[in-house]
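Every protein chain but one is kept in place in this view of the complex.
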Amino acid sequence: MISCTRKIEFDAGHRVVDHHSKCKFLHGHRYVLEVTAQAEMLNDLGMVVDFSLIKNIVKGWIDDNFDHNVILSSKDKILGQAIAEYTGQKIYYLANNPTAENIALHLKMEVMPKLFTDSSFQIVKLKLFETPNCFVEV
Amino acid sequence: MISCTRKIEFDAGHRVVDHHSKCKFLHGHRYVLEVTAQAEMLNDLGMVVDFSLIKNIVKGWIDDNFDHNVILSSKDKILGQAIAEYTGQKIYYLANNPTAENIALHLKMEVMPKLFTDSSFQIVKLKLFETPNCFVEV
Partner (left out) sequence: MISCTRKIEFDAGHRVVDHHSKCKFLHGHRYVLEVTAQAEMLNDLGMVVDFSLIKNIVKGWIDDNFDHNVILSSKDKILGQAIAEYTGQKIYYLANNPTAENIALHLKMEVMPKLFTDSSFQIVKLKLFETPNCFVEV
């Protein structure tokens, strides 16, 4: 089956609670997200889905929630509140540690289904680069 | 099973007939094509197939047909003829819109089977980047 993929980048801070090494420090990454859609048939224009539709919808959500923000575990609310009070930003909390794995799973399982309800294609895969040398796929 | 992949680049113009936005304008891309071959067993040299054999055969076809050319829908022959009369090039027509999806499908279903008849390996996948941020896989 044919698939199409759109790459979207964003900058976000995070930290891994209970990590034994420097991942426990608050830091940031230039994340690169690849969103892959698949369809049984191409649409009338000859596309799985317009690349720009994926970009606009996903980038809209990313810009509103992740980009130039901090993603924290919900166990990290004391830190999050300290940051939010000082900068005025709305911290994005995940149920667990904001590892690349958990960020990708959250996007795949909870965010994408809400963003894409059109049944002509499905979001079948996400690839999330935490750095140019480290990525996860779900 | 083991696979080997060769990347090949080309520059081509296209437009998407009936697109609601700027993809309907004649424009061009630096396409990047990844051709993946798979074999049950490695050959005597220890290869699925020599990378340079894929490159020579596919790049030969690409250079003769797609590179520095315009790929158009067969519904776009009036435009194609106007260009061809002016420049002398031989426009490449697809049955439908020259989206990344249709270009990749055409290469996979019609071109590759003619280029590779050696039964020791199969072309199992094509990945076609329309831009560094947009690609299809078939």
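All chains are identified by letter, namely A and B, in their written order; residue positions are counted from 1 within each chain.
By definition in this document, a contact is a pair of C-beta atoms (placed from the backbone, for glycine too) under 8 Å apart; a residue touches a chain by one contact, two chains touch by 3 or more.
Bear in mind the structure is a predicted one, so any value in this text is a computation, not a measurement.
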| item | value |
| --- | --- |
| Candidates B:5, B:65 or B:133 - the one touching the absent chain | B:5 |
| Full-complex contact with the absent chain, from A:33, A:47, A:62 or A:100 | A:100 |
| Missing-chain contacts mapped onto chain B | 2-8, 36, 42, 44-48, 50-52, 55 |
| Hidden partner interface residues of chain A, rising order | 16, 18-19, 21, 23, 96-102, 104-105, 130, 132-138 |
